[in-house]
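Note that one protein chain is taken out, while the other chains of the complex remain in position.
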Amino acid sequence: MASAVDLHVKSPDDIVSSMSPHLYGIQRVRKETEDTFTLELQEKSGQHKLSFAPGQFNMVYVFGVGEVPISISGDPASPVLVHTTRAVGTVTRVMSKLRRGDMLGIRGPFGTAWPVAEARGHDVVIVAGGIGLAPLRPSLYEVLSHREDFGKVVLLYGTRTPSDILFREELEQWRARFDLEVHVTVDRADSGWRGNVGVVTTLIHKAPFDPQRTVAMVCGPEVMMRFAALELVKRGVSAGAISLSMERNMKCGIGLCGHCQFGPFFVCKDGPVFRYSRIKDLLTKWEI
Amino acid sequence: MPTTTLYRIERGAIDGIISSLRQQHYTVVGPTIRGASIELDELLSTSDLPVGWTNEQAPARYRLIKLPVESLFAYTVSPHSWKRHLFPPILRLFSARRNGRGFDLINSGEGAPGSSIPDAADAVRPYAFLGVRSCDLHALFMQDKVFGSGTYQDQYYQRTREQTWIIAVNCTLASGTCFCASMKTGPKASSGFDLALTEVITEHEHYFLVEIGSDRGRILLEGVDHRPAESAEATKGEELIENSSQQMGRSLDTENIREILYQSADHPRWDVVAARCLTCANCTMVCPTCFCTTMEDVIDLSGARAERLRKWDSCFTMDFSYIHGGSVRSSPRARYRHWLTHKLASWIDQFGTSGCVGCGRCITWCPVGIDITEEYRAIRETYVTNTASSSTKEANDGNA
Partner (left out) sequence: METLERILAEHQFFKDLAEPYLQLATGCASNIRFEPDQFIFREGEEADQFYLIRQGRVALQIFAPDRGAITIETLTEGDILGWSWLIPPYNWHFDARALEVTRAIALDGKCLRRKCEEDHNLGYELLKRFAHIIEQRLESTRLQILDIYGVRS
């Protein structure tokens, strides 16, 4: 390791240190569905303390291949860094083939967080679509670890088919809890599926929560989030009590490369978690 | 009447300034003829300047014209701006070497042997910029905010910028694409320079007025022949600057510009301009404030050594907004709209000022001559609020 440099003697926020990845080793790979997987990572040198808030993301680097933003899907209280992602591009496809003992570069955590602290004393409604459950899981962990501080807690989760359901075992455990209302639905299913069929937004109008005292967190494809927000508003949840997590192209994660612009916002630093009230008008504009 | 103290120097004193800066190990960069245009490159003396040349600029048109005088600064902005010296088109952010199944970061010193690409951790080369126009000086102020006002800062830019000398030149003529007067960024440099020059050429005389903008500028001036300018001399300089302001054939009305553009996302004019726009990205490359970059992670043939390069990027490319499955801004209409709206409107939300300095480069270097002032004027003249009722519409129509 003689050639390794400590770049952190410089200002912690300068471009060299903030663009240089920290080395993390893969401890465990878990295949979630046909095209999604979860990586559990541990920092190698012990120099990088990664504490994150639910909703934040890291830039994850595969040596020589490239770097992509991936939300953190693990427990904020755990020392293990957990990322769940879908193999859809060059970098994530290579990542999906990595095994225990392989290493990745990590920069982060970046971006805004879900308003978990603000939700204390309120009902919490989490609406997730597809891989959108991954960035919401840390907030659910945090809520469940202080369960008595919250009112009703509802998780509404939709996927394309039953085989696309993420975190299956955990969902079963959550469903078995009396202090957590979990509803899962799929867009399409064969007759072997005994659960709900229909888009996730259809679950909102009958979910048990008090709209006047609810904090809602929504993550999924943009169209799904728009309609989910509309349903929540229809129920009486105010636009300011609804948060969405936006996705845009990101190259730097630190607000300098310009790629993630969404109207006047940089999704990497002003987001990814936004109040619905703040971005409502932008969401309906084409190609913003 | 000018209110600041002005000094008069002759051409020889400018050579004195250049050699003095060179002796202090600054690389003096300024306008010089390369091929058929004026570029910004290293200067050894005033003879490297485009002596006796001017430029003609119009939409999609640029050419050099010989003048019958020995002028040093009788032209306007060059195709490329100063940003390439502070914010290089390619910058290496890190190098890494494979180590087993992982990798180690490599010291910047041993970064990439033989590579001409600057390294973000390197000690930077001290520059002296000679001939910075007021519009370009404002562009530097804007990039100072972009790279230096957030939580994360580009210290390569900042380190280079802090050391850089700025010797500004006030414009005594405007080219056909200039509109700095309406952007309030010129033609006279008002701050942020070490020295500011105004070139005065009359029937009988050729001299330079100098305004001091910093202590080190004062010391530099003291090292060369100079004397306080006489009032008539100073007045002549003011007249020439005023004259260039009057010459400016283009303007951009910035009143309510942010609101107007935010409300005009669906304006039909975007389709009109998109029918002409080639999405070639020229405007973003020549723009002195555009700052977007992409990251390229590359690896050598052996697979042992990798590096990350930061490269200038443009919002006119399809890849720019790509998220798995497709591009957010797939139509040329959306990409042109994004560029113009960012430059003139969302920049204000992001950095507190407009992102346009009125230098006119995007007009000159657009291969089809799209004119940002004309496009915005077309929107401004016909925009209607898309918020709510007809009564607001009428009110706004009345104001437009």
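For clarity, chains are labelled A and B in written order, and residue numbers in each chain start from 1.
Methods note: a residue touches a chain if its C-beta (ideal position, glycine included) is under 8 Å from a C-beta of that chain, and two chains touch if they have at least 3 such contacts.
Bear in mind the structure is a predicted one, so any value in this text is a computation, not a measurement.
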Which of A:Q27, A:S96, A:T202 or A:S277 contacts the chain that the document leaves out: A:T202
Residue among A:G129, A:G255 or A:G271 touching the omitted chain: A:G129
Residue among A:D164, A:E181, A:E247 or A:D270 touching the omitted chain: A:D164
Touch list for chain A against the chain that is not drawn: 35, 86, 88, 129-131, 158-160, 164, 185, 187-191, 193-199, 201-202, 205-206, 220-221, 223-224, 227
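Everything that follows uses one rule, which is that only the chains that are shown with their structure count from here on.
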For the chain B and chain A complex, residues of the former touching the latter: 93-94, 96-99, 101-108, 110, 120-121, 146-147, 150-156, 262, 265-266, 291-295, 297-299, 303, 306, 308, 310, 313, 315, 320-325, 328-331, 333-334, 337-338, 342, 345-346, 349-350
Residues of chain A touching chain B in the complex: 1, 3-5, 7, 10-11, 13-16, 18-21, 23, 25, 44, 61, 63-67, 86, 88-89, 101-103, 105, 247-249, 251-252, 254-259, 261, 263-264, 266, 269, 285-288
